[in-house]
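Here it is, the structure in full.
In this view, the complex is presented without one of its protein chains, the others remaining in place.
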Amino acid sequence: MGLREYISDISEAVVTIAKGMRITWKYGVDPKEETTIFYPEERMVMPERTRGFLFNDVARCIVCNMCVKQCPIDCITLESIKGADKKNVLTSYKIDMGRCMHCGLCVEICPPKSLVHTDGYEGSSHTREELIVEFVEDDLATIKARIAAHAAELAKAAKAAEAAGKAPAAPANPAGGEKK
Amino acid sequence: MSQGPAKRKPIKSNIFDVVPAPAEIPQNVLQKNFERVRACKGGEGIIEVGIADLFINWCRKNSLWYLYYATACCGIELMQGGASKYDFDRFGAVFRATPRQADMLMTAGTITHKMAERVQRIYAQMPEPKYVIAIGACTITGGPFYKDSYSVVKGVDLILPKVDVYVPGCPPRPEAWIEGIRNLQNLIMKTKNYGLKKA
Amino acid sequence: MTEPISKEALRTDEWTINMGPHHPSTHGVLRLELTTDGEIVSKARPSLGYLHRGLEKIGERVAWAQFMPFTDRLDYLAGMNCNCAYAWAVEKLAGIEIPERAEWIRVLVCELNRISSHLVAWGSFCADMGAFTPLLYGIREREWVNDLFEMVCGQRLTYNYARIGGVSHDLPPGFLEKTKEFCDYFEPLIDEYNRLITYNKILVHRLKNIGVISARDAIEWGLSGPNLRGSGFAYDIRRAEPYSVYPKLDFNVVVGHADRGTLGDCFDRYLVRIDEMRESVKIVRQVIDRIPDGPVMAKVPRVFKPPAGECYFRAESPRGETGFYLISDGGTNAYRLKIRTGSYMAMNIFEKISKGVMISDIVALIGSFDIILPETDR
Amino acid sequence: MEPVAATVYPNYDSVGRAILEAFPIIDFLPVWLVALVIMVVVAACAIVFILVFEGVGSLVLRKLAGDIQSRVGPNRVGPYGCIQFLADGVKLILKEDLKPAACDRVLFRLAPYLAFVGSCAGLVVIPFAVGMIAADLDIGIYYVMAVSSLVSIGILLGGWASNNKWSLVGAMRGAAQIVSFEIPVAMSIIPVILVAGSLSTQEIVRSQGGLFGIFNWNLFHNPFLFFSFFVYLTAAQAETCQTPFDLPECESELVQGFMTEYSGIRFGYFFLGEFGELFVVCALATAGYLGGWHIPFLDAGNLGWFWGNLLSLGVFLTKTFTLVLVSMWLRWTLPRTRVDQLMRMCWKYLVPLTFFNLLGVSLWLLIFDGKGIPAMIAALFG
Partner (left out) sequence: MKTLSAQEIFEKLKGKFGDGVVSLQTESVNPPFAVVPPGSIQEVCRFLKEDPDLLFDYLVCISGVDHKDKFAVAYHVYSTEHRHRIGVKAMLPHDNPVIPTVDVVWKAAIYLERETYDLMGIVFEGSCDPNRILLPDDWEGHPLRKDYIYPEQYHGIKI
């Protein structure tokens, strides 16, 4: 290959390398170019649509099983027993956070909008069992006791409505969850 | 080479503003769940760690070289975690290409049955003080492929002897990775290397 | 004078190296069985399946709407493109008309995702060639797009944003201004990347005249997307079979023109991806100006049962043609769901063009095809 | 104007003799014992210097990488992450001593030490300061060239013994690269020897003295030397396997090249060797071309024993560290060449250039009988 091509090879190499180094020099010298978030000391404010860990407000949940059917991988398992006014009452509502893929389908389908995404994302644990989140705090006994009390109260309200038989019997107002 | 977070200008490419945060992690759903589970399981007891242990653990904690291993979506989050915005290098965690020089295996991405035997071999090739972080739903319980997939290993602890930290999320944010690494670092600080009575 | 040693006497036998499922530059879990004679590779046989998760079987066991999050895992660098491709396919099968604004939003997020996918493709290609800094510059820009998508749908990588009949949420307020800001910030950066690394002599020599694929071969072996256009054949599904609002947008199809080496080599495929980023920024700008108002979701029954029938829909994803062949028997689940992807066909031609190259060029070839493993293995 | 009286350099040609003169009471000890003790002392401080340089170097490498890539390097392991290398070093020492089953035991253990010795043995002739040189051999440059080829043996052994295909390919590349780049490195040092007239590094640095400060450097002696400085830097970058040419242990192709099977402190030795050789090569460049320990406008010789040494050491180290930083800056910008392109560059571009330089310098010395451009300008102005 001719001398001219030989020289142009060398010069092209030197010129293109110098151009590249000038750009890394620009980023290297200028301290303002840093884009690092110092995570533990700094935290990014999450947008309101962030799909972090799920949270179910058990009081408003109407146990309609829509979320259980909608989840493609059955992360949500719930048990409920018959409440006093023939509505179900939740006894245990578990979401396996180790399996959930944060797709948001269950949150969209939940009629009372009790299942929502929080913006929490830190949750490293040492065992798999810790990742199964249980939302119903109190155990079975207290729930049964509350339902019994609620049933007794309903019966009393029904008797009172009967006693005031002449007045049109006020239908027992829907109990709704008055657990809290 | 500016050091602290406070002394910097707001970063042009950040859409959401960045606020200084308290040291400990805010109470989110999973943290409350951890307290509940740990409360009824009883504390871990006190592990007294000697001075020599402290120094060695401090050295091991601050230079956790992780293996450049990524199979699926969490692999992209691994790259984004190691890149400019959430920098793993700040914690001394550099990626190494060979299992021989890696201390930490972050199983990022789905492990299929065809890949399972390779992961076991990689784990065996790593020199001894080695740690495993199971990242993302696929490696904790098989994640999205738990119910209907025939070729996914349902959780990396089926194939690896010991998993130290589980980081849930699909894929977990790089901040959750960093929180997982710091969780592992606290674990390392509590390990006892000397004075162990040979069982 | 001793006569020269004959070639046979010097014959060295070949050995096989496993560029195995775990290797720094196989873009995931691709395994190549290289039979090499020292550095010269005589045969490189890809062995796939290390990330085969059985997506097509899941498609048959999960309802139509519930398969949407799995399309994110199909090509996690371009989640939006696969989401929208699946949504368009089902709408074509069921004959659903989606509102105008939803079409524009889908095109906007698809093009933004094409930019962020090409950024990682360019970055990891340069990292395979040894320059580590471009990978971090590429990901630094991609973080901006991640934040934009987090504003829209809440996740950074697996978006699950499109729905059958439209999109799940409307654009948040201030999103279009921030996207415009990103376009103005990002456009001059592409020229800076070119000055940094593209015309660098070392990179040019590493990429030119390697893995040359003629246009005829590319079509014969079924390549698509940037790999096909790199060989000089102007075939872009957004132009050849226009879908959604692409006919209303003006952008030109980027074609490889033998800039440094011969036509169809690694350098051309590399340049096509860089210029496609410019085109996508142009499209995003047009969409920002012309996006109409209105609803974003059509009326679709919750228990969605499309009429029995078959349909094949093709969309242009950053890695080539993503095609969904859907067969429905009127039930809530798909009867058969076949996904055709670009990376799988790139692996098809790999064995043919990797004869007689060196080990360093094998890495260049993988990078130039920009394959992604869940798309290859599904 | 007759030249200024030649400065009288104290005859400290080696630290050993300096100590001998400072402490006459050692006379009664046998000579060989004293020499041994002095050699051990000097070797110890050389090794400590290399360890500290390796630690600081690896930290600066990661911080510079962070800075260039618009992120922050290690900054949590002590203020600004300054003791990150302590953590890395201790952790490497405490790793499991792992040898692959089918490896060649002896050679596997020997390789890192050869690579480390090969690269750090060059420190003997590095002229740190006016009096500070381990041993002022009068075949200094020749010695460095000979010793630095030990590294290629270390790399070959490491690659062959670890019984891993990737490392064997890496080792073959490494050996070919280091051996073939010895020629351009050596040929681009010879013009310096021609100008200085002696092989001893201390002599070379002294020949660049004089009151014109920077202009007395060999760099500006004549255009051919200016050009051969850059040829030397490129060839040295290739000989120490730095990134545009780091083919023996490239990460993206050969997993980790010849270091694939090495873990723990054995990998640490290779890492030490790499930084040691980087320092030796940059130190030679400073000594040969950039005027070594000459303080630009002062005269190091008559500043007195303590200040002279201290200031010249400072100047020498700043020059060397700028060259090391330039090499790291190249490392984070450029992609990697291919093996055959590397060899083509060596044999078709660098070697002819060095011969052309050599011809140029010798013709220049013949025509202007040994005076460089600055000397001629000084002669003009009288």
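A, B, C and D label the chains in the order they appear, each numbered from 1.
Rule of thumb we're sticking to: a contact is a pair of C-beta atoms (placed from the backbone, for glycine too) under 8 Å apart; a residue touches a chain by one contact, two chains touch by 3 or more.
The shown structure was predicted, so the numbers you read here are calculated from the model rather than taken from an experiment.
Considering the entire complex, the omitted chain makes contact with B, C.
Contact with the undisplayed chain is limited, among C:118, C:206 or C:314, to C:314. Annotation for chain B: contacts to the undisplayed chain at residues 113-114, 116-117, 150-151, 153-154, 158-159.
Residues of chain C that touch the chain left out of the display are 48-49, 52, 54, 56-57, 60, 92-93, 219-222, 233, 235, 240, 307-314, 321, 323, 325, 327, 335-336, 338, 340, 344-345, 347-349, 352, 377-378.
Here is the rule we use: only the chains that are shown with their structure count from here on.
Each chain gets a centre from the mean of its Cα atoms; the one farthest from the centre of chain B is D.
A count of C-beta contacts for the chain pairs C-D and A-B puts A-B on top.
Nearest to the global CA centroid, when each chain is reduced to the mean of its CA atoms, is chain B.
Rounded to a whole number, the gap between the C-alpha centres of chain A and chain C is 31 angstrom. Inter-chain spacing, taken between the CA centroids of chain B and chain C, is 29 Å. Chain D has residues 65, 67-72, 251, 255, 332-334 in contact with two or more other chains.
Multi-chain contact residues, meaning those touching two or more other chains, occur in chain B at positions 1-2, 13-14, 16, 68, 83-85, 87, 90, 97, 144-145, 147, 170, 173. Because contacts link each chain to all the remaining chains, their graph is best described as complete. Chain B contributes residues 1-2, 4-5, 8-9, 11, 13-14, 16-21, 23, 25-26, 28-31, 33-34, 36-38, 84-87, 90, 133, 137, 140-147, 155, 157, 164-170, 172-176, 178-180, 182-183, 187 to its touches with chain A in the complex. Residues 9, 12-13, 16-17, 19-20, 23-24, 35, 46-47, 49-51, 70, 72, 101-105, 108-109, 117 of chain A touch chain C in their complex. Looking at the complex, you find that chain D touches chain B at residues 62-63, 65-67, 69-77, 79-81, 84, 86-88, 90-91, 94-96, 98, 251, 255-256, 259-264, 267.
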